[in-house]
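Take a look at the structure below.
Just one protein chain is left out here, and the rest sit where they should.
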Amino acid sequence: MDKIKLIIDNKEVSVPKGSTILEAAHKIGIDIPTLCHFELKDLDIHNKPGGCRICVVEVEGRRNLAPACVTECTEGMIVKTNSIRVLNARRTVLELLLSDHPADCLVCAKSCHCQLQDLAARFGVREIPFQGEQSSYQLEVSPSIIRDMNKCVMCRRCETMCNELQTVGALNAIERGFPAVVSTAFNQTLANSPCTFCGQCVAVCPVGALVEMDHTPKVIRAIADGKKTVVVQVAPAVRVALGEEFGMKPGTIVTGKLTAALKALGFNYVFDTDWSADLTIMEEGTELIDKLTRHLNGDKSVKLPLLSSCCPAWVNFFEYHFPELKDIPSTAKSPQQMFGSIAKSYFADKIGVKREDMVVVSVMPCLAKKYECARDEFKVDGNPDVDYSISTRELAALIKQANIDFKSLEDAPFDSPLGESTGAAVIFGTTGGVIEAAVRTVYEVLTKKPLPKLEFTELRGLEGVRSATIDVDGFKLNIGIAHGLSNARKLLNEIKEGKSQFHAIEVMACPGGCIDGGGQPLHHGNSEIIKARWEAIYEADRNMPIRKSHENPSIQAIYKEFLGEPCGHKSHELLHTHYFDKAKVIEVKLD
Amino acid sequence: MSVKIEISQKTRTKIEEICKSFNNEPGELINVLHKTQDYLGYLPAEVQEVVAHELKISTAKVYGVVSFYSFFTMIPKGRFPVSICMGTACYVRGAERILDEFKHLLKLGVGETGADGLFSLASLRCVGACGLAPVVLVGEKVYGRLATDDVKSIVEEYKGGGCAV
Partner (left out) sequence: MANYKYHMLVCGGTGCFASQSDQIKKNLAQIIEEKGLQNEVQVVITGCFGFCEQGPIVKMLPDNTFYVRVKPEDCRELVEEHIIKGRKVNRLLYTDPENKEHVADSKHMEFYKKQLRIALRNCGFIDPENINEYIARDGYAALASVLEINNPLATIDVIKKSGLRGRGGGGFPTGLKWEIAAKNHADQKYVVCNADEGDPGAFMDRSILEGDPHSVLEAMAINGFCIGANKGLIYIRAEYPLAIERLLIAIKQAEETGLLGKNIFGSDFSFDIELRYGAGAFVCGEETALIHSMEGERGEPTFKPPFPAQEGYLKMPTNVNNVETYANIPVIILKGWEWFSSIGTEKSKGTKVFALAGKINNVGLIEVPMGITLREVVYEIGGGIKDGKKFKAMQTGGPSGGCLTEKFLDTPIDYDNLIEAGSMMGSGGMIVMDEDDCMVAVSKFYLEFTVEESCGKCTPCRIGNKRLYELLEKITEGKGTMEDLDILKSLSKVIKDTSLCGLGQTSPNPVLSTIDNFWDEYLAHVMEKKCPAGQCKALKSYIIEPDLCIGCGACVRVCPVNAIKGEKKMPHEINQADCIKCGACIEKCKFNAILIK
């Protein structure tokens, strides 16, 4: 590769052709501040509008200052990143941003995680020389996301995520000049937009413009209420990320401490969503086996491929954008909802608690789960199967509020009976995991032979669309995997056109799957963090004594004791759902 | 559960025709909006929904474009749209005073349409009639070399429903 030599702050550096000044500076330890710039290179996500102008530097021979994030290095370039001209300009740009930003940092949800706040601290801004009009937009509160566009700095990250990564199209820059902001069509609510509540906009927002709806006060109140039995479930991806909130290395597996913390918080029962992930495999796997068997027997009415249905943002996406395909996805509820359903029936009966006296809380890496648990079809007489869903970040806040020293907690086990799980369940937390878990079970059930190898590395990876063919005792099972909804859209279009070769497809809305969900600790564009979580998920799998869902004794027991058989009558009642056409309807009105 | 958009059959058919004439090409969005506004006089939300639907792009994007360009409006114009040229040549020859007088007499702000739908008020950039500065347009009729006390007579001319423009 061609190399280019240049001088930054009197230091020589050599970089590959096409590198930006920002990258070259980084290479020699010069940390040029940025704000709008955002990249997850391993996941092919780039937001480089060159708009905030925080990263401007002086390039010899150029009339104006150049934005380091988009200016390519040229041979012999001489760059100054900290001249008085640069520092003055950078500070002025920062002060301009602050002059149109509410100064409510003390009570802002992003306080201490806000990149604008960091910059203000870094530059020692003590007063803002500019006064004038401030933006005033209506605050929007949705079940998952709170939008305060008065805090928007027009970095456009959310717009990039919503349109390029997710092709959802809920958000767009609107207006121009001073009133320009990123918003929905006609400034309507997210609920009235195609938003899937995937939360990727929240995950990348550098300021407090997009934050999650906080359910922790409700959880605290439920725990304090002596009449309520509060049951908590924890999703797989939470255990590989929560530690980051307490200064632990990304990728640290904190399952034991997490369980201990939840017990210390006063939850009556600490259970695992991994348990219901195993249950999901039993149901979804059986559905797949049934469809495949009928398909192989020549039944033309079978609709293949089977699509996974664990990810609520993905469910929202096909309901809105591909309602004509709503018969294709698996009818199995997501693990969160299966858990809630069993907890408030089987388990409530078992411990003699009335449904209305039980509160089910879920801890999720996800913001769409908040929306999912509020869906009407997941309620019995108005009482939801899952009452509150809180994110990994919210749980961390809760632990801190309760004076729990997380790092020094002794490991504790999950409670029984909804706490026992397998390695197949924990890999639900990353892209490819659900389908790998399903294949482990489907193979053995179909062939009635033990798996020759347990780990399907061909299904793993971080490329947006992946495919693999699994030899199931002579039958070639074609698997497709997509993460990021733009990638899912490609596979759905193939299905629509009748060109899909797959028997089963797994889709996760978030890049990398749940490990990079909208409710996870903020990664601030560092894809190393996501990779570390990804590796930790597979490590957690390896650490498990049982690694196939159908071998989970607790799952075997509930079928024997309560459910009967997978996809049986009771399962259908409790563990399966149906989907809705949510596309906008254009109705002709009479003149 | 889904959001419903109501629109008359006639308008819907017309928008579909317009989109089709541009091969439903998303890149032709601005041309489609021009033609649609030519037809309807403005671009209300439900119309933008239909355009988005036909061109298979998000409504947020259509709205992003509509709200970016000053030529597009979501508010219907009055029967007699009054536009004051605020080009520099008109400005230095007193256009601001003329604008103020219109605001005062019509009790409208720039970009507003009166409740009775008779007048709307707008300011525009140079119309290229600098020799006649300051210039005001009512519909397509040009009034040039205006002084503030001419404004009253122009308003009176149209007030009773006047001559249609």
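Think of it as A and B in the order they're written, each chain with its own count starting at 1.
One rule holds in what follows: a contact is a pair of C-beta atoms (placed from the backbone, for glycine too) under 8 Å apart; a residue touches a chain by one contact, two chains touch by 3 or more.
Keep in mind that what you see is a predicted model, and the values were worked out from it rather than measured.
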Residue of A:93, A:232 or A:462 in touch with the missing chain, whole complex considered: A:93
Omitted-chain contact residue, chosen from A:33, A:49 or A:206: A:49
Touching the absent chain when the full complex is considered, from B:5, B:50, B:135 or B:154: B:135
Listed residues B:65, B:82 or B:154, member touching the removed chain: B:65
Absent chain, residues of chain B that touch it: 26-31, 33-34, 64-65, 68-72, 86-89, 91-94, 97, 100-101, 104-105, 124-133, 135, 142, 144, 147-149
Contact set of chain A toward the excluded chain (per top definition): 49-54, 56, 64-65, 67, 70-72, 85, 88-89, 92-93, 96-97, 99-100, 129-133, 153-154, 173, 175-180
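One rule holds in what follows: only the chains that are shown with their structure count from here on.
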Centre-of-Cα separation between chain B and chain A, whole angstrom: 44
Residues of chain A that touch chain B when the two form their complex: 163, 168-176, 183-186, 192-194, 580-591
Residues of chain B touching chain A in the complex: 1-10, 12, 45-46, 48-50, 52-53, 57-64, 67-68
